[in-house]
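Partial complex: the chains shown occupy the same locations as in the complete assembly.
Letters A and B name the chains as they come in the text, with residue numbers starting at 1 for each one.
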């Protein structure tokens, strides 16, 4: 069993705003992240998969295939987008780093299985000072 | 003459869109950066000033003062904001990295002079793959 990680990135706008709350409550909880006209980030995405090393290739998975999957299924729908507005799968979800990580996990998990490996971790870096890791499960 | 640089950062949303052009032309020139619902970045700002070393302090300028200036006059108005919408000084300007750098220069230049030093360079990093440097002048 060995673990391999591929890094990709996307740039997106978002805001943190709970529509069930008034403006004052949103400001109290989310601070500047509640700015109604959005702000944004350069997100760095690290996808880790695990599996056995294939004798013929020396690979767990072909990194080109893994990179293509992440680009087509994640980057294409998140890059240069507004996470609150432009992404159908996130339409009723607060786009916190936590929730976006789970969203990415749910998309990638079956696709990585289909490549003959297992998704181990989605790590999403929002700024140089904070990141989230999701390993699946509750 | 010695040069000292202070790094700060801000997160902002923006889009690149020339209102004199139609949607197709904006898409042709600006590509994904024209997404009408915005996208965003973690901007890194490097401000370089130059001057003589003060004998009593060993400093060109007190970095705490320089940091306070950048925070109060730049970060406060750009951080967690929408560069197209929320910043009065940028209201009629395409918020490209180039134009935002010049905007920052124009604010800081007289304030750095007032600290007894000279503004040398504003460097603005938009992503890990591109940055702009402005040294003043035409």
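Here is the rule we use: a contact is a pair of C-beta atoms (placed from the backbone, for glycine too) under 8 Å apart; a residue touches a chain by one contact, two chains touch by 3 or more.
None of the values given here were measured: they were computed from a predicted structure.
The complex is a homo-oligomer: every protein chain shares one sequence, and counting across the whole structure file gives 6 copies, of which 2 are shown.
The definition used in the following text is that only the chains that are shown with their structure count from here on.
Residues 9, 11-14, 32-33, 35, 37-42, 79-82, 85-86, 127-128 of chain A are the ones touching chain B in the complex.
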